[in-house]
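First the structure, which I've put down as structure tokens, then a few questions once you've had a look.
Note that this complex is displayed minus one protein chain, with the remaining chains in position.
Order as written gives the chain letters A, B and C; numbering starts at 1 within each chain.
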Amino acid sequence: MSIFPLLFVIIPLAAAAIIAVFYRVWERSGDVFTNVANAALLVLSLALVPTVMKGEIISYDWGHSSSLGIHFSIDSLSLLMLITISVICLAASLYSVNYMERYTSKPRYYILLMLMIAGMNIVPLAADLVNLYIGIEIAAVACYALVAFGVEHEYLEASFKYQIMGTVGTLCILPGIAFLYRMTGSLNIVELHGILAGQGLTPILLFSAILLLCGLGLKAAYMPFHAWLPDAHSTAPSPVSAILSGVFIKVIGLYGMIRVFFCIFEMTTTISWILMVFGSISLLLGVFLALGQWDSKRLLAYHSISQMGYILLGLGIATPLGILGGLFHLVNHALFKGLLFLDVGSVEMQTGTRELKELGGLNQKMPVTGITSAIASLSISGFPPFNGFWSKLIIIIAAIQAGYPWFAAIAAIGSILTMASFLKVEKYIFFGSLPEKLQKVKEAPMLMCIPMVLLAALCLGIGIAFPWIIDVFIRPAADVLLILGS
Amino acid sequence: MIPVYVLCAILFLTGIYGVVAKKNLIKIIIGISLMVQSVALLLLILGYAAGEVGGLFQTIGLITMIGGLAVMSLMIVTAVRLHEKYGTFDISEIRRLKG
Amino acid sequence: MNSSMLLWAVFLPIIAGALCFAIPDRIKWLREGFTAVVTLATLVIAVLIFLSPEMRFQTAELGFAPVKFLDFYSYHFSSFLIMFVSLFGFLISLYSMKYMEGRGRLREYYPYILLTVGAANGALLSDNFLPFLGFWGIILVALFLFTTIGSRDASPERIFDAANKNMMILGGADLALIMGVGFLWYLSGSLTLSEVSIPLHGAMAISAFVLIMIGAIAKAGAMPMHSWIPHMAEASPASVMAFLPASLDKLLGIYLLSRIVLDFFELNLSMSLLLMIIGAVTIIAAVMMAMIQHDLRKLLSFHAVSQVGYMVLGIGTGTPIGIAGAIFHMLNHAIYKSCLFLTAGSVERRAGTMDLAKLGGLGRMMPFTMVAFFIAALSISGVPPLNGFVSKWMVYQGIIEAGAAQYWIFLVVAMFGSALTLASFIKVGHSVFLGDKPREIGVVKEAEHSMRFPMVVLAVLCVVFGIFAQLPLVYFIGPVVGISFPAFPAAISWTGIWSPTSGTILLLVALAIGGLIYLAGRIRVARTAPLYIGGETTGEGTTDSLSHAPGRLTGLRDTRVLGTEFYDTIRNMEGLKRAYDKGEAAAFDIYSYGKHVFPISEVLKLLHNGRLANYVSWCLWGLIILFIVMASIG
Partner (left out) sequence: MIGIEILLGLIIVTGFVALEVKKLRTSVISLAAAGLFFIIASFVFGSLEVGVGGIIAFSILIPLLFWALKQTTGEDITIRIRPEPNDIFVLISMAVFVIVFFLVAFPRLGLAELGPPPAPIEGPAGLSILREVLVLLAAAAGIWAVIRKVGRREK
């Protein structure tokens, strides 16, 4: 029993409350408290690394001993997610200070952001499915509003579509949880694993699994449940897009799936195949769609679908190496996709457009953005020494090792196409000749460059120090799934 | 109990029908509302024994209703703003985002 | 000797490269000097490694896979290669001091040289596939970054297109390599290069072989993965061309190809034939393309492709002498092609252009460059006693020894390729260094010392490795393929090792053909040269040829023999014309087939038509599929 898990929820909520109270008195309270809270969350999550990554589980319970009440626990997988959330959210909130000047009512933005972070933090903390669901719901509701934050045509449209599809998703998750509870009498994830261990999937459990697969799939946006994503992620304000593509879909969608399909159900061949097939379809079609885009943010959004496909493929292989690759790619994707959205956001802010055809040659004018985006592009395309290379490599060889050469081939083809579309981004935004009307473009302000440099450094650093990162962060998290999964 | 499950499923499908086949934003929201109701009722049916709903089903049902309330109120406000911008409730005309 | 030296050979340049980024632009001499010193130090380390016996450096195994994070292993093959990698790094950094002077992005240029040297050493020394793939990829990234720097006369779009193409072709090949390594791991259960050795049976082994081969030949630049080299040549500085596509990429690509043939797999007949066909096609097709080029860089780059054909052909024979010839040719090619690009660079620096039609008569003013050029040119054409001759001859011997009577076709193709190469280079030498100087080019000076030195070193190496071919054969190549060549004093007696009669005859015939083709070109030129019209050349003629529209030069044609007509003659030969038209329309360029991807993308985009109802229906279809799956499993 420890208070730490609760802090992950209390800190962002407190920040939201403080901002709500003080924003009239002190204009900058939002800027300050959001960043302080996010930094505190990062410090907190990193402080837990030595204990949790050794295999200890920190838990917090309030209320009834079984599922009624608040039950949080942090194991190494949760901590990995929490660290990822904190890093990306800190980067996004630093970035927001200048970027969100373009929008009215910054305090409301910050309040929503902190609520969303609170919701996102609840998901990995949750020890039972109801709390998991609550986390998803809070984060999703705040996220709908953040997507609509610009309250113009596109913002509202994207948000509305997202709301409808997201709600259909939650309405699939709930019966799934209910059936599970009906069959087992428990909602606690560890208990459920114990109860279901060794049993085959009865039809009703399978039905519940399908509902969860669909519902969480709608949140995680893999094909064919993906259609809201390109709209929502491309219209949202850039820091929000960075959080959405970077961590949001993984936390509220994929994390739930990981918990459900590794820690609750046995990982059967059927489910493994379902995950791999859906994963490789998303991987391939997502990148095909991205190739044809001329709107830079929409292109990135489609890539999120594609990269989710990689993660799903890695996890679906379900061998130790596959899970490791999937989780590693999850972290890496958070970093470089977050970075790419921040880069594109600063280009959009400085030039006023995100149409690839209207841009060009910005490397001369915006060197920081140019270099960081080159790093992120190389990383997402899978080039060493950046982090994306290693995770893709692990996924590909894991697929071959598990005896699925065709899935490995799909992953490789997807990687070539990813490369092609990022070369397109680089070509049209940062290389080539500078159009006449962009002659006066300047580099983004300092506070926007800092998070970009930070994330780029992480992409490079993780790529170079990947054995260490894997040993310290990824392997313990993968072990959680392996111990429970076997 | 089977007919109750069937009716519940029909209610859910009616909701989906509203979401999929109706073009009016308000009708879509009504469809969502029907789905929420069906899910809440499913929870009650699943937990029903001897004149009382047992287990955690009540709690989850309450969460469903509250979650539905939260999402739908946001949807309604968004729909109003959409009408303000696009001048219509017709979802098939609200599609600037495509491709 | 201490095995941590291996670490130094890899990480000294890499760390120095990272530091080099930090050197501010103002003290550029420090940056340049630093680069030269570090590469020289790496060269010294490499020599020390070469002189020591086999060494191994290992870190602990990673927990997640049977991989050591770093597993370096030096033996004769890798250690002689890292020596040359470091040597090229040193010569290029020396050459670049003057050649790259005044260009943009120099702050990145020098660090990239260091990073490339380090990564190439890393790839050569790695004894585990995972770090190997990492270093292999870093070289590609460095190539990409080098290419984006670009040459002066290319537009930003063109530069990036070239970089793009590098990335796509080589990146795709790298992924093929990764797949191949995965298959290899699956089959052999080991990721250690020196442990893997499997028979070439079954679909998986064949695919592994082919996939790794694709990775290797793309790096080396054999057809059909060659098209990045000519494209890059148009948009890159000559020093970059000399450094990567001409030397380092060849060393690495052929190194990998030799490894798969020598170590990983036991070559079988069909794969051997496949390699030989690739080699033969590359030789002839690329040299035909080279014949019609007007731009010196592009011409050289097509020859760089063509020469890879000999190496692939030699390795494909599977005979020790053929493989030894191929590896020797790889080394020789790196030397003379690098030298050729460097001379081209000097010409460009002095005359301001690399367009053959605008050059001429530079020989008297640039004697060192000219001599270096001719030595290298004769070497690439396989004229005795230069190094290119020896290695080509060994390749021919390999073909003969491979045994099958039908292989004479490869022999003929290889010889004919040599002949065309000779013809092409006589022409180039003529139109650049001999003949009359066009008015646009004023009085030019010989290249600076720092540029002259690398050219001279490489030219001398061409001669030494030709006359004393025993030297590299005994110390570098013999141990790799397991042939013991006669010792050094018998250097001149190399002709005695194998019976060269048929080879010699064919070679002489080939040389004669080369001469004839050249003469044929001359005769045609003399007949078709237009009469002097005169009067167009205005007074603003400076050495800055960039300002000249091509049309303005037409008036000069009569005054000197141009390269261009010769190429047009070939270009319009009956039967070849169609092939050339296709070649120029990029039908042979694997990259150009990429555009067929876009229709798929358009169709998928149409599906995302913004209708919420559709989107929700897709989810329903997802559920339908899942339900059916559920029903099918019970």
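Here, a residue touches a chain if its C-beta (ideal position, glycine included) is under 8 Å from a C-beta of that chain, and two chains touch if they have at least 3 such contacts.
None of the values given here were measured: they were computed from a predicted structure.
Undergrad: For the chain that is not shown, enumerate the shown chains it touches in the whole assembly.
TA: If we consider the entire complex, the absent chain touches A, B, C.
Undergrad: Which listed residue, A:Tyr95, A:Tyr155 or A:Phe473, touches the chain dropped from view?
TA: Once the missing chain is taken into account, the touching residue is A:Tyr155.
Undergrad: In the full complex, which of A:Tyr23, A:Tyr95, A:Tyr144 or A:Phe288 touches the chain missing from this view?
TA: From the options A:Tyr23, A:Tyr95, A:Tyr144 or A:Phe288, the contact with the absent chain belongs to A:Tyr144.
Undergrad: Which one, A:Tyr23, A:Tyr95, A:Tyr181 or A:Phe248, makes contact with the chain that was left out?
TA: Touching the chain that is not displayed is residue A:Tyr181.
Undergrad: For subunit A, which residues touch the unseen chain?
TA: Within subunit A, the residues touching the omitted chain are 13, 16, 62-64, 66-70, 101-105, 108-109, 111-112, 115-116, 118-119, 131, 134, 137-138, 141-142, 144-146, 148-152, 155-156, 159, 181-186, 202-204, 207, 352.
Undergrad: What is the set of subunit C residues that contact the non-displayed chain in the whole complex?
TA: With respect to the unshown chain, the touching residues of subunit C are 609, 611, 613-614, 617, 620-621, 623-624, 627-628, 630-631.
Undergrad: Just checking the interface: what residues of subunit B touch the absent partner chain?
TA: Subunit B touches the chain not shown through residues 1-11, 13-18, 20-24, 26-27, 29-31, 33-34, 37, 40-41, 43-49, 51-59, 61-74, 76-81, 83-84, 88-92.
In this text, only the chains that are shown with their structure count from here on.
Undergrad: For the pairs B-C and A-B, output the one whose chains share more C-beta pairs in contact.
TA: Result of the comparison of B-C and A-B: A-B.
Undergrad: Nearest whole angstrom, what separates the Cα centre of subunit A from the Cα centre of subunit C?
TA: 42
Undergrad: At what distance in angstrom does the C-alpha mean of subunit C lie from that of subunit B?
TA: Chain centres of subunit B and subunit C, defined by C-alpha means, are spaced 64 Å apart.
Undergrad: Cα centroid separation between subunit A and subunit B, in whole Å?
TA: Taking the mean C-alpha position of each chain, the two centres sit 27 Å apart.
Undergrad: Residues of subunit C touching 2+ other chains?
TA: 605, 608, 610, 612, 616
Undergrad: Would you pick out the residues of subunit A that each touch at least 2 other chains?
TA: 160-161, 164, 168, 230-231, 292-293
Undergrad: Using the touch rule from the top, collect the residues of subunit A that touch subunit B in their complex.
TA: For subunit A paired with subunit B, touching residues are 67-68, 130, 133-134, 137, 140-141, 144-145, 148, 151-154, 156-161, 163-164, 166-168, 170-171, 174-175, 177-179, 181-182, 185, 187, 230-231, 234-235, 292-293, 298.
Undergrad: Going by the contact rule at the top, pick out the subunit B residues touching subunit C in the complex.
TA: For this pair, the touching residues of subunit B are 16, 19-21, 23, 28, 91-92, 94-99.
Undergrad: Looking at the complex, which residues from subunit C come into contact with subunit B?
TA: 605, 608-613, 616-617, 620
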